[in-house]
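With one protein chain withheld, the remaining protein chains of the complex are depicted in position.
Lettered A and B in written order, each chain numbered from 1.
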Amino acid sequence: MPELPPLYLLVNDVPVTVAPGTTVASAILIAGIPTRQSVTGEPRGPLCGMGICFECRVNIDGVQHQRSCQVLCTEGMKVRTT
Amino acid sequence: MSESWDVVIVGAGIVGAACAFQCASRGMRTAVVEAKSIGGGATAAGMGHIVVMDDSPAQLALTHYSQTLWQELSKTLPADVEYESCGTLWVAADDEEMLEVRRKSDVYASAGVATEVLDARTLADAEPQLRTPLAGALFVPSDAVLYPPCAAGYLMAKARSLGAKLHRRKVLSAHSGEVRLDDGTHLNSTHIVIASGADACDLLPALPIKKRKGHLVITDRYPGFVRHQLVELGYLKSAHSSTADSVAFNVQPRKTGQLLIGSSRQYGAEDTTVNQPTVAAMTERAQSYLPNIGELSAIRVWTGFRAATPDKLPLIGPWPEDDSLFLATGHEGLGITTSLGTASILADYLEGTAPAIPTAPYLPARFARSVVSA
Partner (left out) sequence: MTERFDILVVGAGPAGIAAAVTAAAAGKQVALVDDNPAAGGQIWRSDSKRPTTARTWLEKLAASSVVRLQGWRIVDSPSRGVLRADGKDGCRDLEYNQLVMATDARERFLPFPGWTLPNVMGAGGLDAMVRGGLPIADKRVVVAGTGPLLLAVAAHLARRGAKIVAICEQAPLRRFIPFLASLCGESAKAMQGIDYVRSTFGSKIYLGCWPVAASGNQKLETVTLRRGERQWEERCDFLACGFHLVPNLELPALMNCRIDKGFVAVDHLLQTSICGVFCAGEPIGIGGVEIALLEGEIAGLAAAGNTDAAIRLAQRRTRRLGFVRALATVTELDPRLKELATNATLVCRCEDVSFGRLRHHDSWREAKLHTRCGMGACQGRICGTAAEFLFDWDSGSIFSSVRPPLFPVRVSSLGHADTLADKGDSLASADMLASKETE
């Protein structure tokens, strides 16, 4: 199986390179930043990895509150964390 | 076990809690009985909207009186009550509704409630998410929103700090100056106040109260999407009708940035399950006023029961046939708003002082004939 070329996506306007099949949550971890700020301003990252904790919620291509652990990266995707 | 009180209040929803606070602060030895959570019934299910409404002069008087009491109390409310004077916008979809806006404006003015009539442009500026064109709106700046369970919690805490006692038990019977609890305790009291909302009929089957089911949807946080409580003028028709099931556009911004989407009214539905067609109609109506609301994330839907009387006015005052019994119930969709006014009026009755507003329209005795013949 030939290796697929890497993808570029933007996380808070910063380009991040990932292998195809990478989830957006993992891409944000690779970028080394939190996925969101809690309601009292704490930095947070993914916890459960399976779509039930909601800590990985980010804005993807303009749509808010998406669970990034369940979304695969696509070329040129724009991700915004809070 | 036997105890002796000046007043025993059945129910610690917002009305019961407000009554407890009033009675305790007037020096009455006060006990409150609540089997479940404080503010856990209709108080928890509803919208927390403090609103002046003019379905009738008596409703206008009570809601206005009560709203001024809330404004006063708001200065001391803790943060978790989330009191916010965002005001209400009564939205007019067409010229006919605009006439209604102007009529309402005059009625509110005569009662001393300040309002502002907004035209289509001003409305669009005030609430950019509303569909255009709409005809305009009536802005009532003194209306507010809050988080009811914490408001009830605050009122109860204040009551207890003034000496009121809370019994976490179920009431088996309440009449003739004696309240019996399910642990065998007997509370003897000069006065008994039934403030248990839609469950008041469990203790007084003759009460003309029917459960009126409602649904609400809450979204995730979208700060600034909507800035005021938005209500369509048709809401009054929906609340006014005593028989038909209906939905009406009613959206509230919470301090958290979450949106509450309502409202629905159904009679004859006594179960708590969410009725999907009703929710569908309600959310579709909301989308017709706020087209982008459809894209927001809804995290929960729930139901609750308003205590509705045949004439849409609450029951506040002495219950005929039993000198010890008083009622503070039947508030339909205005329990949060009128809780403070109800409590003041009730405490006035217990003390023998003259209430601040005419209270004959709310007297339970107005249903006395139907009670006697029941």
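Note that a contact is a pair of C-beta atoms (placed from the backbone, for glycine too) under 8 Å apart; a residue touches a chain by one contact, two chains touch by 3 or more.
Bear in mind that the values here come from a model prediction, so they are computed numbers and not experimental data.
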Contacting the left-out chain in the complete assembly, out of A:V11, A:V58 or A:V71: A:V71
Hidden partner chain, touching residue among B:L99, B:I299 or B:A368: B:I299
Residue among B:G39, B:G262 or B:P314 that touches the chain left out of view: B:G39
Chain A, residues in touch with the chain not shown (by the definition above): 1, 18-19, 21-23, 25-27, 29-30, 34-35, 38-40, 42-55, 57, 65, 69-73
Where the unshown chain meets chain B, residue by residue: 36-40, 44, 80, 149-150, 153, 168, 217, 219-220, 261, 274, 276-277, 279-281, 283-284, 286-287, 293-302
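By our rule, only the chains that are shown with their structure count from here on.
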Chain A and chain B: spacing of chain centres that average the CA atoms, whole Å: 43
Touching residues on chain A, where the partner in the complex is chain B: 39, 63-65
Interfacial residue positions of chain B with respect to chain A in the complex: 220-222, 256, 295, 297
